[in-house]
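For reference, the structure I am asking about is given below.
Rest of the complex left out; these chains stay put.
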Amino acid sequence: KAQRTPPADLNEREAMRAYYLTVRRDSEALAAPLAPEDMVVQTMPDVSPTKWHLAHTSWFFETFLLKPHAKNYRPLNETYDLLFNSYYQQVGPQWLRPHRGFLSRPTVAEVMDYRAYVDGAMLELMEEAGAALWQKLAVLITLGLNHEQQHQELICTDIKHVLAQNPLSPALYTPPGESASAPALSWSEFGGGIYEIGRDMDPAGFSFDNEGPRHEILLRPFRLASRPVTNGEFRAFIEEGGYQRAPLWLSDGWNAVSEGGWQTPAYWRRADDGSWREFTLHGEVPLDENAPVTHISLYEAAAYAEWAGARLPLEAELEVAARGLPLEGNFLMPQRDGGAAPIIHPQAVNMSAASAAGDGPQQLFGDVWEWTASSYSAYPGYRAPSGAIGEYNGKFMCNQMVLRGGSCATPHGHMRATYRNFFPAAARWQFSGLRLASDL
Amino acid sequence: KAQRTPPADLNEREAMRAYYLTVRRDSEALAAPLAPEDMVVQTMPDVSPTKWHLAHTSWFFETFLLKPHAKNYRPLNETYDLLFNSYYQQVGPQWLRPHRGFLSRPTVAEVMDYRAYVDGAMLELMEEAGAALWQKLAVLITLGLNHEQQHQELICTDIKHVLAQNPLSPALYTPPGESASAPALSWSEFGGGIYEIGRDMDPAGFSFDNEGPRHEILLRPFRLASRPVTNGEFRAFIEEGGYQRAPLWLSDGWNAVSEGGWQTPAYWRRADDGSWREFTLHGEVPLDENAPVTHISLYEAAAYAEWAGARLPLEAELEVAARGLPLEGNFLMPQRDGGAAPIIHPQAVNMSAASAAGDGPQQLFGDVWEWTASSYSAYPGYRAPSGAIGEYNGKFMCNQMVLRGGSCATPHGHMRATYRNFFPAAARWQFSGLRLASDL
C-alpha cells in the first residue's frame, strides 16, 4: 500500500522514501495516457512540454539535493542543467522559455531514464545521510515534492492547451460523470476586525515561504457567496453583452478582450446547432451549466463581479473563510490507492457533501482556483531565503494576482487554507474561476 | 494679480473664473519655449505630443461641461472628439494612442484656436449658469483643472523624452542652479497600530475619487529614510554591479533590464572622460550627485532597496508620514506670480528648509515621485462614479504601482498627502525616485 501522505514526523525515513516514490510515480502516471508526440509540443510561451516538466522536477532534486549533498554524485548529462533550469539565475543560464518546444531530445524515454537515475541517487542519499544531514534533507525533499506537485498541475493545464489547439480534438483521461444541479447562490457573512493570517508556526507542516510570516490584518465586515460562479451564470453575463460592454472592464482587461478576440472563457466552443460545448481533457463535451466557470482571466472575473453588483474577495477574506474547514474537494486523483481514474475537470458542488460541511461557503477547496482582488505581494516582514532557493517565490511578487483554494488539477494533499497561488491577470489556461464577495 | 489657488468657497464665481484662466494659461506657458515641430512628435506609445495635451485638456471641458451644460454650444470641429478622447470608452471611439504622432493637423495654431474657443464658451457658461447648475459645474470645473494640471506634468515628461532622443540635445527652459550638499541619511520611526488614511470628508477641498473612502488600516512599526536616495548613492549601486546581479531583482525587473539594456537610470549618459552626465530639460549637464535619483522604474527602486538592506515603503506609510506637513517642495513653478522661470528638475534637499520642517522625513513633497511597494487597487468600499467620468481612475486599478508625493513637474497646489499617482512598474519617463523604508 502506497504512502500517500507525508509522514507526520520528518524523521520517519522509510515513510519519507515511500512518499517520495509515490509523488514521483504520480507524475509519471499523469503522463501515461500521452503519446511521445504529445509530450514535446509547446503551444505558447507559458506552456511547457510534458517531458520538460518530467525532467525539470528531476533537475530540481539534482540541483538542490544531489549536487550539494550526495557525495560522488555525477550528473547524468551536463547539458541538462541548461535545458531544465526554469528560472534560477543563481544556478546558471536557462534555455529560452519560448523555445522549450524546439527540443526533441532528450526523448521521452531518455527523460524517463533521467528520472530513474535521479530517483536512484535520491534513494541512496536518503538511506545513507547522517542524522544531521537528514534534518536538512527532509526539508528540501519536502520542498522538492511540493514543487513536483505544482508541476503535476501544470502538466494537466499545459497538455490541455496543447490538445485544445488540435482540430482533431483528442480525448484522453476519464470522461466527467453526470452533472449535479448547482445549489442556489446564498451568502455567508463575516465580521470585521483584526485577524491573523498566514502560515502557522507549527514546524511540522509544510508551507511555502510566501505564506508567511503569520501576521495581523484588518478586515471590514464582508460576505462571501456560497459557491463559485457557474457556467450557467456566466452564460447569462455573455448573453447580456458582457464581453461587449467596456464600462464593466478594467482598462487592461478591455485591451485583452479586444486583442485576444475573447467572447467566452477559454475552451468554450459553439456547436453548429448553437449549443455551447467545451474542450476538456476528455475531448469536447457539452458545457456543464452547473459546474463552476473556469479558464477565465482575472479580467473576466472582475467584469463579471462588476456586472453582478459585487466584487472579488480579498485573499485574506478567503483565508479567513477557509481556515478550519476540512481539506477536501475535487482535487487531482491519482493519490487515492485503488481509487477511480482522475477526472480532471471541475464539477458542480456536491450537495450532500455540502450539507455535511455546514452552512458556510462550499467548494472553497478544489475544482477551480478563485481569483482575488489582491495583488501578489510580500507579507509584512517577509524575506526570501538566501541562495538560489530564494528565487522560488519572492521574485515574482509583482504584476501578478493571488488565487486561492486549489483546483481539480491540484494534487490532493498539496492544498492549505494559507496557500497563495499567483498568475498574471490575463492568464486563462489554468483552472481559474471566481467567487463573489461584497461589503456588508 | 493672478488667482493662483482655487477659491476656498466654490461659490466665488469670479475667483473661479480667474483661477480657470490661470491654470489654462499655465499650460500654454509651458509650451511657450517649444517650436511647433517639438509639439508634434511622439517617441513612444506612452508619450503624447505637446499639442495633443493642449487639445485633449480642452476636449475634456468640451465633453464634460460644454456639451452637457452649455445651451447652443457647437463643437469647433466634430472630428476632435475622435482625435482628443484619450480613453473614455463611453464617449466614443479613440484615435489609436501609438499613432498620436501621425497627426500634423490640427496645427499648433489651430489647437490654440481650439483652446480659445473652449475658453470663451467656458467663461460664458460660468457667467450664465443658474445657481443650481453652478453647483454641478463647480465640481466639474475643479476636476477639469486638476486634470489639466496632470497633463501639465505630462507635457514636461513627454517633451523631455522627445528631446532626449535627439542627438542635437536641445536645451530649453531654465538651467538648474548650483547643487547643495545632500544631508546625511537618517531615519524616522513610526509606531504600529490602526491609522486612518484616505481623503478627508471635508467637501471643500478637492480630491480624486481614488483617494477615498477614508478608512482604517493596520500598520506595523516602521521607519522611513530622512530623504530620497540620491544620484550619488545610486551610483554606488551601479558601481557595485547592481544592474548585473540578478538576485537583487524582481523577475520581471530582470527581464526589463535584459531586454531594455538598462545600465543606469534613464537619461544618464557617460562622457568620453568617464564622468556621468544627465539629460535634463535644459540639455545635457553634469550629473548632480546630491539630487534625488530619478527616472527609475519600480524595478530599479526595488533592486536598490534590496541591495541597501531595506525595502520600499507602503503607500500608507508615506501618507502617515506626510500628513500634517506643509505642502511645500520643489514643484512646477509657473504658479508663482512674477516668480522665477521654472526649473523642472529635482534638487538636493534644501537644508534650511529641512531644519524648519523639523526632525521628520524631508522632501516628502516635490522633486521626485516615490515608488511604493503598494499595487494600485481600490480602497475598501470604493466605487467608481457612474458615467464616462467614472473611467477617470478606477479602470486602471490593475498592473500598476502607487507613487506618492509629487515631483518637480507637478504643479504647485495640485498635491495632497492622500494623492495616489500610479504607473506600471517598468515606467521610467516620469520623475520617479525612491525613499527607503524598513521594519522596526
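For clarity, chains are labelled A and B in written order, and residue numbers in each chain start from 1.
As a convention for this text, a contact is a pair of C-beta atoms (placed from the backbone, for glycine too) under 8 Å apart; a residue touches a chain by one contact, two chains touch by 3 or more.
Because the structure is a prediction, the values reported are computed rather than measured.
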item	value
Copy count for the complete homomeric assembly [2 present here]	4
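Here is the rule we go by: only the chains that are shown with their structure count from here on.
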item	value
Whole-Å gap between the CA centroids of chain A and chain B	39
In the complex with chain A, residue positions of chain B that touch it	87, 89-90, 194, 215-218, 220, 246-247, 249-254, 298-299, 302, 373-375, 377-378, 380-381, 390-391, 395-399, 401, 425, 439
